[in-house]
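Each chain you see keeps its place in the complex, though not every chain is here.
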């Protein structure tokens, strides 16, 4: 399965769901938000949201800003 | 030129509250410092952390961006004293109401609290905020439960409209973001404060300590300062300077300055011998 993850094409990921993906990426404890194809996938839906070939996934967290 | 500040200089005064001033109230939040700081542009996280301490601030802006997947442990929250600081996530970089609302949804997902700095940019070159979009985003984010702190131009009526749209604080800019030119139009800021029922916080444009003191002397409720600290040659020392200048400006406003005169008035009585 090929995903666009934070702007890069990735074919090395095993995750089937959004929740799997976050775990696979090692982002467990950190506050993150996820968008799939431009829509936010809320926390409660992440385990149930299956990823499909060609999905565009954005994993968002905090950085410095003013 | 610069002499080295000692490792841990005392932080008295943290803020004007140390002189009996009321705290800064934004919605349900109480801040003891009238200075809000940012987390952008610092040379490194340890400097940022030290500068945050030196600033005396208890509120700090952060932004939402893609996780750096090559360095997933590079988490800015590890470098912010969350015991003291309240987070103020911003919608920086949004050009539409929809984008700003989407950031709001993500802030809620990330359980970052109810504060949000509403910023809808209207011009790519000057990064000036879009007045109409900011009002609309403020209305929507307020309806979503956010305590909105809305960043805007120094348009007097716009500030009133933002308040009507639900903003818990209105944050007019002093000069273009990152320009460091101070408050270009003190008259407007003063008129905005005169008309406001919510706190007015000058956000963007201050470049040095005196800019902070001048802004506070206009009677505003607080300041948001990022680049002036982060891009100083010595950010920690500048954070001390800006902390004290903010307190000094507040006390100076409260103390009631002398009248200005065109001509002189002797401070020593006339010579009598």
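We call the chains A and B, going by the order they appear; numbering starts again at 1 in every chain.
In this section, a residue touches a chain if its C-beta (ideal position, glycine included) is under 8 Å from a C-beta of that chain, and two chains touch if they have at least 3 such contacts.
Remember, it's a predicted structure, so these values are computed and weren't measured experimentally.
*Asks:* What is the chain count formula for the full complex in this file, using the labels shown?
*Replies:* A x4, B x4
Criterion: only the chains that are shown with their structure count from here on.
*Asks:* Mind checking the centre-to-centre distance between chain A and chain B? Centres are C-alpha means, answer in whole Å.
*Replies:* 33
*Asks:* Can you check the complex and tell me which residues of chain A touch chain B?
*Replies:* Within the complex, chain A contacts chain B at residues 5-7, 25-27, 30-33, 35, 40, 42-43, 58-66.
*Asks:* Please give the residue numbers of chain B that touch chain A in the complex, ascending.
*Replies:* Per the stated touch rule, the residues are 38-42, 48, 61-67, 69, 72-73, 75-77, 89-90, 92, 102, 105-107, 109-112, 177, 204, 224, 226-227, 230.
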